[in-house]
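One chain of protein is taken out of this complex; the other chains stay put.
Just so it is clear, A and B label the chains in written order, and each chain counts residues from 1 on its own.
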Amino acid sequence: MEILELLSHGLFLAIQPMNIALIVVGVTLGLFIGAMPGLGSVNGVAILLPITFLVPPASAIIFLAAIYYGAMYGGAISSITLGIPGASTAVATTFDGRPLALKGRASLALVTAAIASFVGGTVSILLFTAFAPPLAHVALSFGPPEIFALMLLAFATFVGLGGDDIPKTVLSICLGLVFASVGFDQISGAPRLVFFGISGFLHGINFLVLAIGVYGIGEMLWTLDTTRGKITSTEARMTFAGIVADTRECFAKAWKGMSIGSFLGFFVGILPAAGATPGSLMSYGVAKMTGRDPDSYGRGNPDGVAAPEAANNSASTGAMLPMLTLGIPGSPTTAILLGGMVIWGLTPGPRLFTDQPEFVWGLIGSFYVSNFFALVINLSFIPLFIWMLRMPFTILAPMIFVLSVVGGYAATNDMHDVWLMLIFGISAFFLRKFDYPLAPAVLAIVLGPIAEPTLRQSLLLSSGDPSIFFTRPIAGTITVIAIILILLPLVGVIRRKLRGTNKASA
Amino acid sequence: MRLGEIVTAAVLAALSIYMMWKSTDLNIGYVAGKGPGGGAWPFWLSAIMLVCTIVIAFNWARRTSPPSRSTEPVLDADGRRMLLQVGGGIFVFVALINVISIYGAMALFLFYYLWFLGRHALWLALTISIATPIAFFFFFEALMRITLPKGMSFTDPVFNVLYDIIY
Partner (left out) sequence: MAKHFNILAGMAGAVALGVMAVTPAAAWEPTKPVDFVIMAGAGGGADQIARFLQSVAEKKDLTSRPLVPNNKGGGSGAEALIALNTTNDPDHTILVTLNSFFTTPLRQPDLGVDITTFTPVAMMGVDPFVLWVHKDSGITTFEQWLETVKAANGEYVMGGTGTGQEDSLVITFLKDAYGLDIKYIPYDGGGAVAKDLAGQQIMATVNNPAEAKGFYEAGDVVPLVAFSDERLPAFPDVPTIKEKGQDFSYYNQRAVVGAPGQSAEAAEYYQNLFKTIYDSEEWQGYMTSESLSPLWMSPDEQKEYWALQVERHKELLANMEE
């Protein structure tokens, strides 16, 4: 087995003392960067890139990969403890992570997130090791129509996510999709929807600005209003025995979400343009759809934490695949890693595996080691995050507001976005009062910027003929599945209505 | 609540109409052989939003949605005070960023919240509101190399000294 030999060589490289030290530092740093709302792996990797010139290329990329892993684990921490998704990949983690934390089960949520991340990471590294080159060709066969079909599928898995009020849910989705199109029309190359001619809208409405506004400001105001400021602290305690019990509970209740997330996340992650966010959203949707008790999702089901967390870690590793084998970044973070490789004098692309086996397998080896250390370091920091949660609410609340404002600025370096975030926050507070579900808007603003251009690219390809989504084999299959999924709940609603009217008439 | 429900729907309807109008800067139709124009996506989605607000208004008239039946006020006296104190506090915080730097504004906001709203002891309020900006400064400017707003130029002497320390 040539692969095994190369891999063991890679593992050996990754456990050199200096590389281990870099992994530990990188993972810890990444964990905090990821936990900070507004900062994600992109910032961590971009900012620390120049530092890596002090060490040899193999160690440098190991360091960056460790930050990347750490940040992926860290994203879940702010989603669970603060209820603010620190990065788009962690949106789905808030759906069940936050309710668990509010129920005083923050430790279970954090442990589940850590373990699911580890499982997802491990599964994808194994898939990566075994199938990297052939999978690269799968990625290439996904053109605009296939990616659009995939986005349709992502929406379809979320049909059940909205509230009971259908017009308000639809309105929320549309609002997110329209906001996603603000700024610039990629196809015609013209500015679009620059509200009131304010130049800050030229760069569009960043997902984080909406998410931090809705979850950081709006949700906090809502909590203050409904509890009259009476919640003092959550009943979270943390002991070693507690972690063990949580681990057991996590495996018992969340194994299904973990396995769905690990595999689905990987396959969505290897597609450039799709990436970790749709992967984690779809995994959550599928876990909920196939769950024994779908209604318990969104109310604090550990499975709903495990699925997106396993998926986003799995997808992050998956996103490395097109970068290494094709030289195409699957996400902004891998784009910067790619830039780093160019700077170190490596040419990512189809020949990297044959020309630079030592580098490639050293990197893969470091995935295994980073993933292991990320789990250990994350688990050991959980008591710290639990302790934070036990602070009086009158200390925690202003801290969350400060984090939101700083995060809103750091996302785009623009004061315009801080104001926008504040407006979104206050509006979200009122909309929430009138039962408007806002999660669909947040999801739509993530998926919209992928869905619209691919839709229009596809129609340009087919000269305006929409049958292109059905006639291409991969796109056709995905589209049909998506349409069935969208129609299923409708059938259910109609049947219930019919039965309801029958009863009424009877 | 009942009044609020229809006002919210009306505001959202106005927003949809504005966005529809704004979308017409670009082609909102279907260009033969090329697919939808640049304004089509936001235009038609805003149009769906408008339809939704009409349905919401219709449900309001029929009193089928919970908020349209509720007789509770949207915000009672406590709620109004909370929104004014907390929301207003954040507003002032953001407004002060361009004057006394994000760090200064942060310190003021934390002190206001902890001491005035939270009624914590003075020493605790002071410690947190002084320590937090310092921690943020070192995390962002020194470690992450992200520059946060420094306010108007009169803060320069302070930051120039700080820069000499970290770089």
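Heads up, the rule we're going with is that a residue touches a chain if its C-beta (ideal position, glycine included) is under 8 Å from a C-beta of that chain, and two chains touch if they have at least 3 such contacts.
These numbers come from a predicted model, not from an experiment.
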Give the residue, chosen from A:M289, A:L326 or A:L443, that touches the chain omitted from the document. A:L326
Touch criterion as defined above, residue of A:L126, A:V170, A:A245 or A:I343 at the omitted chain: A:I343
Touch criterion as defined above, residue of A:L102, A:L460 or A:I486 at the omitted chain: A:L460
Touching the hidden chain in the full complex, which residues of chain B are there? Just list them. 100, 104, 107-108, 111, 130, 134, 141, 145-147, 150, 153, 156-165, 167
Note that chain A touches the chain not displayed via residues 42, 46, 49-50, 53, 139-144, 183-184, 186-189, 191, 194, 199, 202-204, 272-273, 322, 326-329, 332, 335-336, 338-339, 342-343, 345, 347-352, 413, 453, 457, 460-461, 463
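By our rule, only the chains that are shown with their structure count from here on.
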Provide the C-alpha centroid distance between chain A and chain B, rounded to the nearest whole angstrom. 23
Complex contacts: residues of chain A adjacent to chain B: 33, 39, 43, 47, 165, 167-168, 170-171, 174-175, 177-178, 181-182, 185, 187-188, 190, 192-193, 195, 217, 221, 224-225, 228-229, 392, 394-395, 397-399, 401-402, 405-406, 409-410, 413, 415, 418-419, 422, 425-426, 429-431, 433-436, 452, 455-456, 458-460, 463-464
Which bits of chain B are touching chain A when the two form their complex? 1, 4-5, 8, 12, 18-19, 22-23, 25-27, 30-39, 41-42, 45-46, 48-49, 52-53, 55-56, 59, 65-67, 74-75, 78-79, 82-83, 86-87, 89-91, 93-94, 97-98, 102, 106, 109-110, 113-114, 117-120, 128, 132, 136, 140, 144-149
